[in-house]
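Could you have a look at this structure, given as structure tokens, before my questions?
Only one protein chain is missing; all other protein chains are in place.
Right after this comes chain A.
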Amino acid sequence: MVYFAKWKIAIVVAVCLLGVAFAAPNLLDRNTTENLPGWLPNQQISLGLDLRGGSHLLLEVEAQTVINERLESIVDSIRQTLRSERIRYTGLGIRDSQVSVQIKKPDQVQQAYDLLRKIDTGTETINENGKISITMTEEAVLKAKRSAVEQSIEIVRRRIDETGTKEPNIQRQGDDRILIQLPGIDNPEDVKRLLGKTAKMTFHLVNHTVTPEDILAGRIPPGTIALPDAENENTKIAVRRKVEVSGDMLIDSQPTFQDAQPVVSFTFNALGGKKFGQVTSKNVNRRLAIVLDGKVISAPNIQGPILGGSGIITGRFSVQEANDLSLLLRAGALPAPLVILEERTVGPGLGADSIEAGKVASVIGLLGVIIFMVASYGRFGIYADIALMFNIILIGAALSVLQATLTLPGIAGIVLTIGMAVDANVLIFERIREETRNGLGPIAAIDSGYKRAIKTIVDANVTTLIAAVLLYQFGSGPVRGFAVTLAIGILTSMFTAIMLTRLQVVVWLRRTKPKTLEL
């Protein structure tokens, strides 16, 4: 026991020094750490949103919409194909994610089956007595959903970047969820408004032959749909189903003013510009409807060919709406709508208060434990307290190096660790006292005290570690932060309580060679 291998001493000292080095940047302010030479540790503990203030949003991509759209487009293709081949059919529709159609003439069934099989490669086509059913394969569904989620993340990132939010963290969670963390945003209504729109823009020609009375009576000819006016949802406008140009061909869009009214300008890419030019040339004096997310935002008369590939959208926008719309058009459309499942926003005031309260509680808790240990174990208590200080430094260093997030429950975890960290030392010291009472000399008592206590310490800590791991696995957000600091605290406290106090005790034993043990 009194023998403490040189290399062990070296390791203990090295770990403590490294701990100090890696924890130190947390005492400096951020600007100073950024200007430190590269070889010095300069990472600080990253604070969770509950401490630094900010907004946490959990979104779900309604990926089923993508599947439904695809099924609908299959229906459209079937209708077109069968009509152009003059195959008579009935009962074309979607039921339970399955497209089915009944072919009327038995001799045309095989021909129809061969045609319909080719419509979508991700489908399975079954023919049952002339009733042809098409379902998307599981693989295709998964693939479509996955790509919808990936695309959504990209669009969400672009939209948030456009708002100028600093250091946003956008990541996928689970199969179809997106987790967004926005530090410093204490009122995420703007962001939520922007994410609440899919922003699919399309240009359609208005069907002039349909009168308002026809719309009211529901007499809508095939190939035409009645879409609500964005201004007044009760009014409907009949537009041709065919998309003349779509918003994904836009390369720029800006809010601007026309006649002191906020409007949105847009510019197409080469292909879009060409298409737009053709449509406007062929349809002078007809109305072109601009449709956003299924609503007509305006349907101006085409005055003449627009060949430059750019134009403006008027509509009774407020400045805010014009800004939003242009931003959405620049960032692109979401493949499917997003739903906000969970929001947790903490204002900067509360975050700062929590940090302050956490600091005060930690310091007071620490002082209480320190005094208590000295009062109970004297010199040995001081050793344990030194180990405790290093324990906290090591937790700080580990959090900085791992870039784990410190949350408010995380601070609670540290305070709890302060209380529990001395447990290992209490176990050892009590054991040494006992062995002394049993008549052992100082060295033998210390030796046996350590040896016997260590087994217990490991057993006791492993159980707490099990709880911490499960917390991490099942917890979310701040609770995970608690699990992380608890786990780190258990590991570092085992090191400091066993190795560091032991080193101090050994040094003291060697120097003074006491005849009796005052403990």
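One rule holds in what follows: contacts are C-beta pairs under 8 Å (C-beta built on N, C-alpha and C of every residue); 3 or more make two chains touch, one makes a residue touch a chain; residues count from 1.
What we mean here is this: contacts and distances are computed from a predicted model.
Asker: Under which of the names "ABC transporter ATP-binding protein", "Ubiquinol--cytochrome c reductase, cytochrome B subunit (EC)", "Aromatic ring-hydroxylating dioxygenase subunit alpha" or "Protein-export membrane protein SecF" is the non-displayed chain listed in UniProt?
Answerer: Per the UniProt record, the undisplayed chain of the complex is "Protein-export membrane protein SecF".
Asker: Out of A:45, A:292 or A:373, point to the residue that touches the absent chain in the complete complex.
Answerer: The one listed residue touching the chain not shown is A:373.
Asker: Which of A:28, A:140, A:340 or A:491 touches the chain that is not shown?
Answerer: A:340
Asker: Which one touches the absent chain: A:58, A:87, A:249 or A:488?
Answerer: A:58
Asker: Which listed residue (A:166, A:437 or A:511) would be found touching the missing chain in the intact complex?
Answerer: Residue touching the chain left out of view: A:437.
Asker: Where the complex has a chain not shown, which of A:243, A:307, A:360 or A:402 is the residue touching it?
Answerer: Residue touching the absent chain, from the options given: A:360.
Asker: What does the interface between chain A and the hidden chain look like in terms of residue numbers?
Answerer: Residues 50, 58, 60, 186-187, 189, 192, 339-347, 349-350, 353-354, 357-358, 360-362, 364-366, 368-369, 372-373, 375-378, 408-409, 411-412, 415-416, 418-420, 422-423, 426-427, 430, 433-434, 437, 452, 455-456, 459-468, 470-471, 473-476, 478-479, 482-483, 486, 518-519 of chain A touch the chain absent from view.
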